[in-house]
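Omission of a single protein chain aside, the complex is shown with its protein chains in their original locations.
Chain naming follows the written order as A and B, and within any one chain the residues start at number 1.
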Amino acid sequence: MPLYRIVSEPGALTPAQKAAIAEGVVELHLRLAGGARAFVNVLFETFAAGDLYVGGKPAPRMLMSASVRTGRTQETKAALLTGFSALVSRIAGVPEAELLISIGEVRPENAMEAGHILPQVGEEEAWLRKVGHHAAA
Amino acid sequence: MPLYRIVSEPGALTPAQKAAIAEGVVELHLRLAGGARAFVNVLFETFAAGDLYVGGKPAPRMLMSASVRTGRTQETKAALLTGFSALVSRIAGVPEAELLISIGEVRPENAMEAGHILPQVGEEEAWLRKVGHHAAA
Partner (left out) sequence: MPLYRIVSEPGALTPAQKAAIAEGVVELHLRLAGGARAFVNVLFETFAAGDLYVGGKPAPRMLMSASVRTGRTQETKAALLTGFSALVSRIAGVPEAELLISIGEVRPENAMEAGHILPQVGEEEAWLRKVGHHAAA
């Protein structure tokens, strides 16, 4: 965790744009929500051209989501939404009007990474030591 | 929001069936849950043939989901489930026994569309004016 997903038509993003978004998301998430670089996941997925309908008509929107642990403040989540939207809009050259973004919250005890159940928000340091990572990594 | 997703094997739905489902979902959602046509998203996705297992054996089911804002009554959600199932079954010619459908609820303050955090259920009018859409659109 976190897991950020961006779903678009094939070819909507070049490899260089994907890499820039992935790096931008890492910086955004660490700055706003903390944690360690090695646990920020960004996945790009595609749907066949024409297979997203908006208001009954095909439309080339991008669908974005972020799965984060429960326990963030509403201010943090709003900043993540705003920052993620602006980042993808800027790098992909897509108006924010064509983006749909949602945050899904997962209780830390309902998720496992690197073979360990995730820590509560605020208890990352001890967990990172346990799995052999450092927050500065 | 809402976002309706239908995941099936490639070729399970023709372009005409997809368009009819997309239009039917818009009508269903506006009738039962209100909102504006321009914000009803329907996405068709595929998995490779044979890659869905049911009870340990490959089976050509369809997986469907609807992401809606929290705040709907249970009656509305049950009607959305029933209507969505019946719609896809009828247009795709698939028995309802082969459909798995779930509704995921997203807190409006955890989602952003058209560059704006979503409104609470019941507060759509002011939001639509803010983003430049009309409920009748």
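Going forward, a residue touches a chain if its C-beta (ideal position, glycine included) is under 8 Å from a C-beta of that chain, and two chains touch if they have at least 3 such contacts.
Being a predicted model, the structure only gives us computed values, none of them experimental.
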{"item": "Of A:Val26, A:Val54, A:Ile103 or A:Leu128, the one touching the omitted chain in the full complex", "value": "A:Val26"}
{"item": "Residue among B:Arg5, B:Arg37 or B:Arg61 touching the omitted chain", "value": "B:Arg61"}
{"item": "Contacts of chain A with the absent chain, listed as residue ranges", "value": "1, 3, 15, 18-19, 22-23, 26, 37-46, 67, 104, 106, 109-115, 117, 131"}
{"item": "Sites on chain B contacted by the missing partner chain, in the whole complex", "value": "7, 47-48, 50-57, 61, 63, 74, 77-78, 81-82, 85, 95-97, 99-105"}
